[in-house]
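For this view, one protein chain was removed and the others were kept in their places.
What follows is chain A.
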Amino acid sequence: MGGSGMRNLERRYRTLLKVLPRWYRRDREEEMAGIFLAERDDDLDLEHSWPGWGETWAVLGLAVRTHLAAGAGLGSVPAKVLWRGEVVRALGMLGLLLGLFYATAAIASVTVGPGGAYPPDLHWWRLLELGPFVAFGALLNGRRTLAKLAAAGPVLVTVVSMALPHNPLLWGLFQLPSFVTFACLCLGFHRDAPTPSARRLTWWGGGAVALGVLGGVATGVGLISIGLITAVVRVVAFVRGDAVLGRALSLFAVLQLVPLVFLIFADAGIFVLAGGLAVLLALVAVAPVRRRSKAAPQVG
């Protein structure tokens, strides 16, 4: 359809369609515009109305699924789009493992540890912090809506905690990895996304729980443990040629760097330890990735 004869409603709808990836629009834009404008011939409507909230919401949902393509969903998905979707899902899964670590550490700290990081004034709503256990199991069973709801528990607790009278900026920065990875979990595991491999990820979940016990008993080593594990797994991913996991870990390292850099400036007493960890994470972030072959990337 030429631009000269285009009415305002069509122009607005085509503007809305720009949220869809270019490769998708190339194939579908004319078809979608045709359906949207079918039998709409009222001049006032064509000049002054807009696509509406319902259509906008539907197109935004389609945009998320197509930008983070699941792979099998569309025949002509470019390789880099497939890869982007896999990285976002891997990052969401890393966040869930981080949640398992924190939840286990909380339990270990309260039950057998010194309880330093988790004060004795326990409230019922702190049960929400156990959400990652439910979320992990639900995701591996393909129940992704339940997984997202359960994973939202700790995020909700964190948001509420930020309103309490302590340093909300520092607290918020430390929770940045959790916030971002939760968003990745919600966006990446859309309806068309593949269910992650339970066999492989059960081992990862077990590792996160084991580390969580260590982190809960020996309070204060949590940040260091997560940083070191990130670096070790990044090396393993490079050696195995797992480019998706490698890239996801690089982004995960960047997320951890943000609060760490703030901590270095805020507390000079831990400069050496925090600085060393920051350098390690920076190396993880910029290290190259290696692809095993040209085959479709595997994650989860």
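In this section, contacts are C-beta pairs under 8 Å (C-beta built on N, C-alpha and C of every residue); 3 or more make two chains touch, one makes a residue touch a chain; residues count from 1.
In this text, contacts and distances are computed from a predicted model.
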Field: The complex's invisible chain, by UniProt name, from "3-isopropylmalate dehydratase large subunit", "DNA-binding transcriptional regulator, PadR family", "Sarcosine oxidase subunit gamma family protein" or "Phosphate transport system permease protein"
entry: "DNA-binding transcriptional regulator, PadR family"
- request: Looking beyond the chains shown, say which of A:59, A:106 or A:251 touches the absent one.
  value: A:59
Statement: By the document's definition of touch, the residue of A:36, A:179, A:238 or A:262 touching the omitted chain is A:36
- prompt: Tell me, which residues in chain A touch the chain that this view leaves out?
  reply: 1, 28, 30-39, 54-55, 57-62, 65, 72-75, 191-192
